[in-house]
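I have a structure I would like to understand better, so I am pasting it below and will then ask my questions one at a time.
Partial complex: the chains shown occupy the same locations as in the complete assembly.
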Amino acid sequence: MSKKTIIVFSGDYDKLMAAFIIANGAAAMDDEVTMFFTFWGLAALRKPVGAVANSADKSGLQKAFSAMLPKHAEKLGLSRFNFAGAGRSMMKKVMKSENVMTVAELMETAREQGVKMIACTMSMDVLGIGKDELVDGIEYAGVATYLSEADESNVNLFI
Amino acid sequence: MSKKTIIVFSGDYDKLMAAFIIANGAAAMDDEVTMFFTFWGLAALRKPVGAVANSADKSGLQKAFSAMLPKHAEKLGLSRFNFAGAGRSMMKKVMKSENVMTVAELMETAREQGVKMIACTMSMDVLGIGKDELVDGIEYAGVATYLSEADESNVNLFI
């Protein structure tokens, strides 16, 4: 048993798939896994649209950023061939026929396997994302926490 | 002597250059190097156009993805300033005048130096890429194999 960390910087659907597949694979081999979600990767942790009241204390700029960022992992685009979501839809159809899990399903499995998910508080400030907008059962921390975890891990990836 | 792994997720020409330069540098220092090609990175392992018959057993969606993905490493674009291939052509001209190897040449060197190249079988399913479409001399495996290699390595990168 060893430890792994993954910084999830990207908000691309395909990169999130890669991150969760690695995290779940390691957890299945009894590794302790920490995923640290920062910048656009925070989009993966957002609650579905409608589940959140608009935060009244955001600045106009924070509201703009927050509005641009997809409201749910399954709405994120691909890093390539996205074509305004058509690429992602297409990929998800193939995934279904090949029995490959969606990001939402992979995240659910990660939770069940005890993968630790941390939201980067500095990125939340910059992008204007409040705790009430993120899913339950996650932790909140900064770079010092990430570095402590990485120091104890034998595989550390930036995705 | 130690081990290194590189996950090659990206299909950008410049990122592939970086991946192979690191792999070849490590192999030259007698390290064991494993490159794990997944998602768009699989494009680097494709046989040149014309060398492959169309797979009859692909779904329409898999055919579409497969058609969009460049058929050869030297046809891949840059992550920046690609301008429909003009940027890559320009970069390749400078590389030639500066005696920097192309991706195809770097891959050939990697082979000669015994760098292990693994194609991710799950990504092949999602993108509709068959073994007959990939170059010879590579291995096929999934995330468990990657994790076993990474556990034994002291440098693990995601590119």
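A and B are the chain letters, set down in written order, and residue numbers restart from 1 in every chain.
The working rule: a residue touches a chain if its C-beta (ideal position, glycine included) is under 8 Å from a C-beta of that chain, and two chains touch if they have at least 3 such contacts.
Computed from a predicted model, the values in this text were never measured in an experiment.
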| Oligomeric state of the whole complex, in copies, if 2 are shown | 3
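Operating definition for what follows: only the chains that are shown with their structure count from here on.
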| request: Report the residues of chain B in contact with chain A in the complex, numbered from low to high. | output: 7, 9-11, 38-40, 59, 61-62, 64-65, 68, 122, 125-128, 142-144, 146-147, 150-151, 153, 156-158
| remark: The residues of chain A that touch chain B in their complex are 2, 14-15, 18, 21-22, 25-26, 29, 31, 79-81, 90-91, 93-95, 97-98, 100, 154-159
